[in-house]
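Contents: one structure, followed by commentary.
One protein chain is absent from this view; the other protein chains keep their places.
Order as written gives the chain letters A and B; numbering starts at 1 within each chain.
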Amino acid sequence: MSTVVEPPYTPSAPARRESALRALLRNRSGLIGTVLTVLVIATAVAGSVGALPYDPDTQDVAAALQSPSGAHWFGTDQFGRDVFSRVASGLGSSLLVAGVSVALSGSLGVVLGILAGYYGGLLDRVIGVLTNVLFAFPSLLLALTLASTLDRSWRTVALAIAVVYLPIFVRVARGPVLTLRSADYVTAANAIGQRRLATLFTHVLPNMRGIVLVQVTLTLSWAVLTEASLSFLGFGTPPPAASLGVMVYDARTLSSIAPWLLAGPGIALIVFVIGLNMFGAGLRDVVDPRAGGRR
Amino acid sequence: MLTRHRRTTRSLIAAGASVAALATATACSDTGASAKGANGPLVFGISADATQLLPWTATAVQSQQVLGQVYSSLLNQDSHLAPVAGLADLPAVSKDGLTYTFALKSGLTFTDGSTLDSTDVKYSIDKILDPDTNAVARTSLSAVKSVSAPDARHVVIELRTPDASLVSALTVVNTAILPSGKPLDSLKTKPVGSGPYAFESRTPNQSITLVRNAGYYRGRPGLSSLEFRVIQDENSMVSALRSGTIDMAVFDDYVTARTAKSADVTTHTVDQLDYHALQLRPDSSVFKDTDVRLAVQCAIDREQVVKTAALGQGDVAGPITSPAYASDPDARPCPTRDVNAAKKYLADAGKPGGFTFTAIVPQGLYSSAADEAQNIQAQLAGAGITMKIETLDSSAYVDRWLAGDFDAAVALNGAGPDPATTYTRYFTSDGNFNKVAGYRSANLDKLFAEGIATTDTAARKAAYQKISRELEDKAVWIWLYTGRSYIATNTRVQGFQPITDASLQSLWETKLV
Partner (left out) sequence: MKSTLLFLQGHPVTRRVGEALLTLLGVSVLTFALLRVLPGDQVTASYGIDAGDLSKTQLAQLHAYYGLDKPLAEQFLSWLNGVFSGNLGFSSNAGQSVADMTAQALPVTLELAVLSIVLALVIGIPGGMIAASRPGALRDNAAQTASLLVLSAPVFLTGSVLASVLANSFGWNPNGETYARLTEDPLMNIQQMLLPALVLGVSIASPIMQTTRTAILDIRGEDYIRTARAKGVPERALQVRHVLRNALIPIVTISGLQFGFLLGGAVVVEQIFSLPGIGRQVLLGMEQKEYSVVQSTVLVIAVLFVLVNLLTDLVYRMVDPRVWSR
């Protein structure tokens, strides 16, 4: 289930330049979110540089289906693989898929949104219709179809998710541009002869950095969940590479005899998403104090 | 049964239900029981709708399960899957093996009241053979030259060449007898057969209701009505069983079946005939060398595959799984894993450093495919062989598989009681699936011809053992194991006989108490 949260927008005064990071860490959800997210990223990085207790793909049938212990923190699966190491490397692949998809949909969506909002007219309408088409198409079905049409790999999954979240970024970027277009400094820039396109990227884009950043964080958390849902449907990252969604899917049938198979990746998934959501909430408070923690 | 592709639903739901399964206390049944009369309806859970209501073209397990109750075939199977009398007695076969004479039982009727006689049998077999019908059993009846009905109770089938597998082919629902007076199109939505239960109604994707056929030729069916209810998710199926809303279901998964068990639910374990295999294609450039294939054969411990992919719930098997003709799995080269032998074969093939190939693996066809692939991959790596896994959506997999567009495939293939029906299509040079199998030899063609030339079981068995030997000595495919099915029933269900392959042939005698 995806929800479009369009944060209310007010152009922030360019003067206020307190360190954003410090403000974020002073905010409670921002702090918790940052800690959780950093923790997750650290684990994922550890996984990708091989700093894990075990190789995530190496099988040791003699050690199959062991419950959590000092040697195997999250237990082992039916192949004797270490669940903790697989969760760590699974976090990495979830992060990769989510990151690439949001980078794609974010950059393309923002550019389209700015163009639509700034030039208006026919271009705006055409982009609007294309956005509506993607909105009106049931999102999980869209991702599922895309993922099964192309080659089975994490790139395909990322692309499918990117298409699903593209329209949100178009809308998020278009709104503020409408307001900014008539802002004094933009009119002034145009008046002193700067080219319109240049104005767009030198004045309009920097001013919507905050709002886009918030949307990016929120979309990241949805992308992680969408990747998991796709994996449940059998369209996720192919084996033997670990992916949180696939791990939870595989654990489903075995969980009555080996609950740790579900617990490890399941908890990691939820912590990951909570972290991203809190980080996003904190960021929103910093970027737009009216929306959140007004005291 | 020719081929069955199990339609397992890709369950969306995954995690949740199993978390909850941990929390299961004792099941207090019986919300549904009070509403039910003493002998019906019995509610049978199926995981996908039975969408194909014409028995001749029904390929999905669910359709075959439902239609098996609505229709009758010329012959039936006993509990060892051997052919026995059905609508007709076992046939009288001429000395040359070319003429089969069937005597129909007397007083046979369809559930619409019309009589079932030799006209309907001749009509049905002729229609199955007619290419326009697109019947799936057409190939298994391909030896039939003509069908005649000398009188109302006798049917004579003339063959072009002797075919001992004919009687077995006439026991399945794909060769069911249909009323000649009804247009086929009307039967597609409202089946009319001569089985123990008559079709009453269908709500697509929800349920199919059958009622007792009082005129059933084998006796009075045990239930007043029988409902097949579609519950897509396995975990929801378990909940429905435990809460008593359904009375019976068949599972392929050991842990799921275990979860279903309770004070009110018993499960019976039965063997499957379908076999799990790693199909190598000797026609492909990677596997054209026998030594390369033998290296793969020797590098795999099948017990370990069973242990990891099926949690030990299966039996290591050779090519032929039918109890009457079963291959001896210990007779193959490297019956146990032998990495040194594998390396020696690799050296003989001129690939001492190993090699790389890609295996296609289906997703959504059956649950153990990905696990089998991963374990085989890990085991082969130990012998220096790199297997790449290419996971495919079920329809993409079927497309590639049928086109023979692969080097190796992880597969669960259907097998029947008669090895001729199971393997002729793959390993005879003019078989419809020879391109898929990727292997043929003059010797095999000769042996397959011998196998159906006589009805003498001992002679047939000798032929199939030789076939089995060649297939494994040449490591044409890597045969792995056969799995198990679990039939779960409410304790109110009485008189059901669990037999191999989870056949529902005794469902007609089953009662609710």
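Going forward, a contact is a pair of C-beta atoms (placed from the backbone, for glycine too) under 8 Å apart; a residue touches a chain by one contact, two chains touch by 3 or more.
A quick note: this is a predicted structure, and the numbers were derived from the prediction, not measured.
K.L.:
Determine which of the presented chains are touched by the chain that is not presented, and list them.
P.N.:
A, B
K.L.:
In the complete assembly, which of B:Ser79, B:Ser146 or B:Ser395 touches the absent chain?
P.N.:
Per the contact definition at the top, the residue touching the missing chain is B:Ser395.
K.L.:
For the chain left out of this view, which of B:Ser194, B:Asn235 or B:Gln465 touches it?
P.N.:
Result: among the candidates, B:Asn235 touches the missing chain.
K.L.:
For a quick check of understanding: of B:Val93, B:Val136, B:Leu280 or B:Met387, which residue touches the chain that isn't displayed?
P.N.:
B:Val136
K.L.:
Decide which residue listed in B:Asn76, B:Ser114 or B:Ser243 touches the omitted chain of the complex.
P.N.:
B:Ser243
K.L.:
To test your reading of the contact rule: which positions on chain B touch the chain that is missing from view?
P.N.:
Counting over the whole complex, chain B touches the hidden chain at residues 2-3, 5, 11-17, 19-21, 23-25, 27-32, 49, 51-53, 57, 59-60, 131-132, 134, 136, 138-139, 188-189, 202-207, 229-233, 235-236, 239-240, 242-246, 392-396, 398-399, 401-402, 425, 432-433, 436.
K.L.:
For chain A, which residues lie in contact with the unshown chain of the complex?
P.N.:
These residues of chain A touch the chain that is not shown: 1-5, 8, 29, 121-122, 125-126, 128-130, 132-133, 135-141, 144-146, 148-149, 221, 225, 228-229, 232, 266, 270, 273-274, 277-278, 281, 290-295.
As a working rule, only the chains that are shown with their structure count from here on.
K.L.:
Spell out the part of chain B that touches chain A in their complex, as residue ranges.
P.N.:
Residues in contact with chain A: 10-15, 17-19, 21-22, 234-235, 253, 255-256, 258-259, 304, 307-309, 311, 361, 363-364, 367, 370-371, 373-375, 377-378, 389-393, 396.
K.L.:
Once bound in the complex, which stretches of chain A touch chain B?
P.N.:
Listed in rising order, the residues are 57-59, 61, 64, 78-79, 148, 152, 229, 232-235, 238-240, 248-257, 259, 262, 266.
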